[in-house]
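The complex appears here without one of its protein chains, the remainder shown in place.
Let's turn to subunit A:
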């Protein structure tokens, strides 16, 4: 019987059946970080359970670290305790940890791929919703809660039920300055933040085939923002070329066999999906979120919609509340909005390609006066590469702060926060109320749109005028 990619990966990981609807699936990689793991380790200790496969478990410090300096106590006392707890737990259970002194430390969803820990056909879990990022490699990857983290530590498995399948076919050539971030934001605008609930979404089509691994990661990263359990992209030559030579990629001895296996990982031509959506990428323009949900998003040249434009009363109510919280009005042009803060970073957009795109816009220009602009590279590797390519110098010369790797202002767990009432152009993934700090006003954009906003001091349409 023909199968989708999701069904193939799911079935190949079934250890056994727990009951009529629930399977026990094997987990190939378990990524952990300081925020969602301490209670799981405490639970293990209480029940006197060991970690079954510390060799398949990898830890990093990212959510709660200072990006100003590499010190455990730089983000405050409670943060230090949490980081120390992770170090102690990893030490006790012999789990490899990329701590603040490690040159490759970084955001969990940036380092997994760049170290080659993420490979096609795997099941990868992490106590973080943006684990969907790793689906870019054709790995079934999803976020889990702390009770599940404990379950995986103890058994290297997780009880699961089969999800529904959603095919998102994206064809057409992207216009200049339109990025994978704009595509996924347009998709979320179309399907809504609950449109993917209960589904695993597989992205395919010519626009995906032409996309770099960095772009695919951005796309899969935000599939959680439409509620999908995971995003998936079948591996191809681009995937295989990316993995070759990565520290944890298969060694020469196994490389050829691995590639043969990876090439078998695709949906069968006659596989049926529970739902199919077609997107024409050539019509997509740079996107900006205007409200407090990722589905409240428009192209930069569109006016902010009126509440009456929505048919559902619940969306009308949400729009009215968003106008008030965001300090915007129906009909207003985004390009009339000034920004106070610009944040380029997060597991969505902190990779080398993102920084190159931003640097291209910034080169030879200055950050507008009164704008605070941060660049937070996703990992030590990204930071070193950006410095070697001269990108860091471009940013610093323009007036950007050049930071150490971490999650930073995406969620403001450390001291990188947006003040109440301030407007932020952010390359992150969530524009929820208070996400970047109480009262913060977040507009989600691509790296080049964020960079242009920093220079202009307001949102600009980078497809027009001096920016094009």
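Here is the rule we use: a contact is a pair of C-beta atoms (placed from the backbone, for glycine too) under 8 Å apart; a residue touches a chain by one contact, two chains touch by 3 or more; residues count from 1.
One rule holds in what follows: contacts and distances are computed from a predicted model.
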{"item": "Missing subunit (named according to UniProt) among the choices \"3-isopropylmalate dehydratase small subunit\", \"Polysulfide reductase NrfD\", \"High-affinity iron transporter\" or \"4Fe-4S dicluster domain-containing protein\"", "value": "\"3-isopropylmalate dehydratase small subunit\""}
{"item": "Candidate in contact with the missing chain, chosen from A:146, A:335, A:363 or A:422", "value": "A:146"}
{"item": "Hidden partner chain, touching residue among A:42, A:169, A:240 or A:368", "value": "A:42"}
{"item": "Full-complex contact with the absent chain, from A:113, A:380 or A:412", "value": "A:412"}
{"item": "Residues from subunit A at the interface with the omitted partner, ascending", "value": "15-16, 18-22, 24, 26, 28, 35-36, 38-39, 42-43, 46-47, 49, 52, 55-56, 63-64, 76, 78-79, 81-82, 85, 119, 121-122, 127-129, 131, 142-148, 150-151, 154-157, 159, 161, 193-194, 197-198, 227, 229, 250-251, 254-255, 257-258, 261, 293, 314-315, 317-318, 411-413, 420, 430, 432-435, 438-439"}
